[in-house]
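Let me begin by presenting the structure, written as structure tokens, before commenting on it.
As you look at this complex, bear in mind that one protein chain is not there, while each of the others sits in place.
Our next item is chain A:
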Amino acid sequence: MPELIVENIHLKYGTAEVLGGASFSVEKGKIAALLGPSGSGKTTLLRTIAGLERACEGRIRVSGQEVLNCSAGLDLPAEKRGLGFVFQSYALWPNRTVFDNVAYGLRLRKVAETEIRRKVGAVCEVLGLGHLQQRFPAQLSGGQQQRVAIARSLAYDPAVLLLDEPLSNLDAKLRDEARAFLKELITREERAAVIVTHDQIEALAIADTIILLNGGVIAQEGSPEDLYNRPKTLFTADFIGNNVRISGKVVTAGDGFATLDCDGLRVTGRMGQPKTVGEDGTAVCRMDRLTLAAPGEPDAVEMHRATSMFLGEKWEHVYRLGGHSLRVLTDGPVAQETSPIRIPRESVWVF
């Protein structure tokens, strides 16, 4: 049985519906990522699970125990849910040392002082904070503060760990390290974790399941590979990956693939939904899969090179045809004014 089960959560601010029936579950040792654009309700959903926002409909179970059941009038306050929560701002109490911050949950649970010392010591050791226990939060770096926040939420052994954009306040280099560290830690400590992020790379990298939210409802849920390779909606296809969107008319359809004619630019891709000839359609192409085509390769379109830029590792070229432009990466400079561009059909979805 999953450690965390969230069912059909509805939440309103006044009359505006923020969450319109979100459901998902997380197993022990797994990480679910709530991903979505800003305003999609991902943080609100996380806060609802923690009990910091009040849902008007839905059920939540933590370790088999019901903490929210709106139809039965059950709504445990945050302090009775026994969850761990890592805030985006880390929310470390500035008037307490690292030790006291981490020990707070144990003190509230009336754990004996020697046991507190042992547990806090162990958690701090795991997070590499052993030597910093007597420091105040203001004396720590951003990365250290983040680890204190995680230590604080782990110290009292919650089964479920909720993290609200835990990596967004770190600089780019630290973020990559922290991501790997976090994934390893949660798997090893066997918690069920829910992580909120707006960064799809982060979600793809860290999560076992991605829950993609759009406008307060779940657009698609699945493994990172699922979402990346088998998007079910235009929103999912477009949100995941670095894409270009092209609109046109369907000229051929069948066998799971459809071809769009976009003012002369022909694109073939997998049909995300059934399409018929003559219909309007939108193609979502993964930008990083575009290449210069070798002669005779399929899915190639002859395009005109508008400009080239040297990016260090790669060259980026802008190719135009009619009103459409595509950006293509190559390893070296390109001399030709026009080239065939390959838009591989496996990396295109038509909706």
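Everything that follows uses one rule, which is that a contact is a pair of C-beta atoms (placed from the backbone, for glycine too) under 8 Å apart; a residue touches a chain by one contact, two chains touch by 3 or more; residues count from 1.
Just so it is clear, contacts and distances are computed from a predicted model.
Undergrad: Quick one: the chain not pictured, UniProt calls it what, "succinate dehydrogenase", "Methionine biosynthesis protein MetW", "Spermidine/putrescine ABC transporter permease" or "Sarcosine oxidase subunit alpha"?
TA: When "succinate dehydrogenase", "Methionine biosynthesis protein MetW", "Spermidine/putrescine ABC transporter permease" or "Sarcosine oxidase subunit alpha" are compared with UniProt, the left-out chain turns out to be "Spermidine/putrescine ABC transporter permease".
Undergrad: Of A:Ser38, A:Ser71 or A:Asn95, which residue touches the hidden chain?
TA: Touching the chain that is not displayed is residue A:Asn95.
Undergrad: I'm checking contacts with the chain that's been left out. Which of A:Glu79, A:Asp171 or A:Glu337 qualifies?
TA: Among A:Glu79, A:Asp171 or A:Glu337, only A:Glu79 touches the chain that is not shown.
Undergrad: Looking beyond the chains shown, say which of A:Pro2, A:Gly58 or A:Gly105 touches the absent one.
TA: A:Gly105
Undergrad: Given the full complex, what residues of chain A touch the hidden partner chain?
TA: 50-52, 54, 73-85, 87-89, 91-95, 104-105, 108-109, 152-153, 156, 162
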